[in-house]
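Moving on, here comes chain A:
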Amino acid sequence: MSATSSEADTDVVVEVKDLTAGYLPGINIINGANLIARKGELIGIIGPNGAGKSTLLKSIFGMVKVRGGGITVDGESVVGLKSDKLVQRGVGFVPQTNNVFPSLTIAENLQMGLYQRPKAYAERLEFVTGIFAELGKRLGQRAGSLSGGERQMVAMSRALMMDPSVLLLDEPSAGLSPVRQDDAFIRVSDINKAGVTTIMVEQNARRCLQICDRGYVLDQGRDAYEGTGRQLLEDPKVIGLYLGTLGADGV
Partner candidate 1 sequence: GCASGGSGDDGGDTSTPEARDLTLKIGTILPDTGTLAFLGPPEEAGVGLAVDDINEAAKGIEVGPVVWGDSGDTDNKAYATTIQKLISEKVDAAIGAASSGVTKLFLDDAVAAGILTFSPANTSLDFTNWDDNNLYWRTAPADTLQGEVLGNVVAEDGHENVAVLYQNDSYGTGLNKVFQDTFTGSGGKIVAEQSYNTGDTNFDAQISAILASNPDAIALITFDEIYTIGPALIAAGYPAKDLYLVDGNLKNFGSDEKWPAGVSMEGAKGTSPAGPKPDEDFQKRLNDWWVADGNAELKDYTYSNESYDAVVLIALAALAANSTDSADIAGKLQEVSGGSGDGEKCTSFADCADLILDGKTANYDGYSGPITFDEHGDPTEATIGVFQYGADNLTTRIDL
Partner candidate 2 sequence: MRRPKTQGLAKGDAVPGVAKNDPVLVIDNVTRRFGGLTAVDVEHLEIPRHAITALIGPNGAGKTTLFNLLCGFDKPNSGTWSFDGTSLSGIPSFKVARMGQVRTFQLTKALSLLTVLENMKLGATGQKGESLWASIIPAIWRKQDDEIEDKAMELLARFKLDATADDYAASLSGGQRKLLEMARALMSDPTLVMLDEPMAGVNPALTESLLDHILDLKDLGMTVLFVEHDMHMVRHIADWVVVMAEGRVVAEGPPETVMQDKAVIDAYLGSHQDVDLGVVTGRIAGELGESGEELLEEIKEAEEASIAEAEEETK
């Protein structure tokens, strides 16, 4: 893949090298994927359904067994580390599905986000409810009874609670209403600007590519295209295969 990655590259935060990973024996879902996120970068990953985007994030986060290749965070290999160890290293993750604790209240969900540093709760809560004001009013409601979009907000907030230095987001905007989507993207961008290296998987591909520094297109477990957000956004091939024309006609 990209020749830009070199050993001299000192501010690489997350590096995925020739990764192979999968669930079922004998079937690799990720087939030699490569990815680099430098300090403070906002990386977007797009691709068709079933391409392995979520699997890639899960492998970085230690939730899928890595079969080959390497993953480093801050220069150290994290292959084989369990999720809670990665959290200790400041990596936060919002999964695509099942991303809240249904029987816990919103407040408790958020507390879980801060499991390793309970003292900072009040401060972080303020930050998070600043983004999703709805949640602040319903802290006592059980997450299991929330609407789809509300869940998504809780999921995002939970990951933001811990003030991570690397943030992995799997389709954070799915199910959010248009205003909330824009909000979410802008927030992600803000957070990223504040120094949080962010890797975001999105099917809301245009929006994602608009704000990200660099983007990857993942197809069949390997990166098919790579470039700055703009390059991809305008690449006719990418448009034809992955972005579609619906959002582009600007009705």
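Assume a contact is a pair of C-beta atoms (placed from the backbone, for glycine too) under 8 Å apart; a residue touches a chain by one contact, two chains touch by 3 or more; residues count from 1.
Candidates were picked such that all candidates are chains of the complex that A comes from, given by their letters.
Computed from a predicted model, the values in this text were never measured in an experiment.
> Can you pick out the candidate among 1 or 2 that touches chain A in this complex?
Touching partner of chain A: 2.
> Considering the complex alone, what residue numbers of chain A touch candidate 2?
Residues in contact with candidate 2: 23-24, 46-55, 96-97, 122, 126, 129-130, 133-134, 136, 145-150, 152-153, 170-171, 174-183, 185-186, 189-190, 193, 203-207, 210-211, 213, 229-230, 240-247, 250-251.
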